[in-house]
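Missing here: one protein chain of the complex. Every other protein chain is in place.
Per-chain numbering from 1; labels A and B assigned in written order.
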Amino acid sequence: MDEGLRGELSRHGIFTTSLEGLYNWGRKNSIWPLQFGLACCAIEMIAATMARYDLARFGAEVFRPSPRQADLMIVAGTVTKKMAPQVVRLYNQMPEPKYVIAMGACAISGGPFKQGYNVLKGIDRYIPVDVHIPGCPPRPEALLHAFMTLQKRIDAQKLTGPSRPRHLVEEAPSEFPIPDFGPHDLTPGKNSAIWAPPRKAQGV
Amino acid sequence: MMESLEALVSRMASVLPAIDVSLVPNEAPGGPSSLRVAPQDGRRAAEFFKSDPGLRLDYLSNLTGVDWPDRVTKQKVKSKRLVDGVEKEVEETLETRTPGFLEVVYHLYSIELKHGPLIFRMRTADRMAGVHLPSMTPVWRGAEFQEREVFDLYGVRFDSHPDLRRLLMWETFEDHPMRKDYVEPNDYEYEPTAHDEVLAKIKERDSSGVSGTA
Partner (left out) sequence: MSSSNLQLEAPLDPAFKVERRTATGRGDLLEVSMGPQHPSTHGVFRMDVVLDGERVTKLKPVFGYLHRNHEKIAENTTYLGSMPYTDRLDYFCSLTNNWAYALTVEKLAGLQPPERAEYIRVITAEFTRLQNHVCLIGFLLQDMGASGTPLMYAFREREAILDLFESLTGARMMCNYMRFGGCRVDLPSGWLDQASKVVDRFPRFLDEFDRLISGNEILAARTQGVGVLPRELAVSASVTGPVLRASGVNYDIRKVDKYGIYDRFSFRVPLGDHGDVYDRYMVRVLEMHESLAILKSALRDIPPGPIMDPKAKLRSFKPKAGEAYGRIESAKGELGFYVISDGSANPYRYRVRPPSLINLTVLEDMCVGHTVADAVIILGSIDIVLGEVDR
């Protein structure tokens, strides 16, 4: 619709929008995160929901204890290998459309505990991540920024065409394989369909 | 104040017949020395520490394992010897092999008499099959989880522990990761910031043809 016409109409009290805009507007302003914390970063996540930072301003204060009711998984903290299968399982139990924020250095790459034998080197080895927040721990403001980033992303989604979001693509997977406990390590160590080692480290 | 460790050792020798206990010195300026108790005497010594009216060590604060792998110490020795009828100084390298063992260290305090710590330690026979030590859980309940942790991470088996399972790693995990010779999974070279040793590790692995787990 022509912007001038839209402005003209709104001056007369007539509000127009597209179905896409309305749909995305509704989704982005009521993101229900999963009430789920892993480590130190989770404390900053809780702090972000409290009075001073007030996550409620973004419509995301309704933390749900059950994955079946949640839209967003904030992976806040170190994912250990013992925990990783549970994290993937929780993600699988969430209904589409669903998003993931990897909060903190640990969730991104293992962070300070990267050399640990029981530490997963980044949750994106098993599930797709939408927003990464660096920091150890990221400040609550950083989490708010991540929320705004996620909202912008949702807002920009086209509902048709090849770049439409995953939940509108019939054949796209909404569940991801859960790794098993092996004798020395998780098997497999990554989900090759969604993650490959960075090219630089491959020696390319 | 607790009696000195020397006095305690001699008192133990007189009260507990044929007990094998010795003093282990500690060179740190602030740290007290400790006692070494032979595993077969462990329970007897523990009961004594707990019930002796002068000690009353009713509180097992800390229990932990230490791994001492096999060590080869090389020593250069100079000696005078007759070589072809002439006395010469020759240098030889002597190798001494110290077989490895696992050690468990206990820190005891007394809540009743407010003194401590008394530190005692026990060694396993070796690091392979003879990794048995008596469990202290029947004496101090506080040993329960800590012994499970030592079992998990070091592989020490505590006889007569009520529930000896892995504490931290999953049940089907096979290694004892806190041992010094544990080889960790080769899964973090792929970091975008790979550098120094990590890069060296990747190169080594690539040249040996072994593929990483990731």
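Keep in mind that, in the parts below, a residue touches a chain if its C-beta (ideal position, glycine included) is under 8 Å from a C-beta of that chain, and two chains touch if they have at least 3 such contacts.
What you see is a predicted model, and the numbers here were worked out from it, not measured in a lab.
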Remark   = From A:24, A:118 or A:151, the answer for touching the chain not displayed is A:118
Query = Looking at A:50, A:169 or A:196, which residue reaches the missing chain?
reply = A:50
Hidden partner chain, touching residue among B:101, B:140 or B:158 = B:140
Key: Touching residues (missing chain, whole complex) on subunit B   = 26-31, 58-62, 64, 66, 105, 107, 111, 114, 117, 119, 140-146, 153, 166-170, 177-178
Touching residues (missing chain, whole complex) on subunit A = 35-40, 42-44, 46-47, 50-52, 65, 77-78, 80, 82-83, 86, 90, 112-113, 115-119, 136-137, 139
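Criterion: only the chains that are shown with their structure count from here on.
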Ask   = Counting in whole Å, what is the centre-to-centre distance of subunit A and subunit B, each centre being its mean C-alpha position?
value = 44
Task = Sort out for me which residues of subunit B touch subunit A in the complex.
result = 168-175, 177, 182, 184-185, 187-192, 194, 202, 206, 212-214
Inquiry  = Help me check something: in the complex, which residues belonging to subunit A touch subunit B?
reply    = 82, 109-110, 114-115, 117-118, 121, 125, 181-185, 189-190, 197-198, 200-203
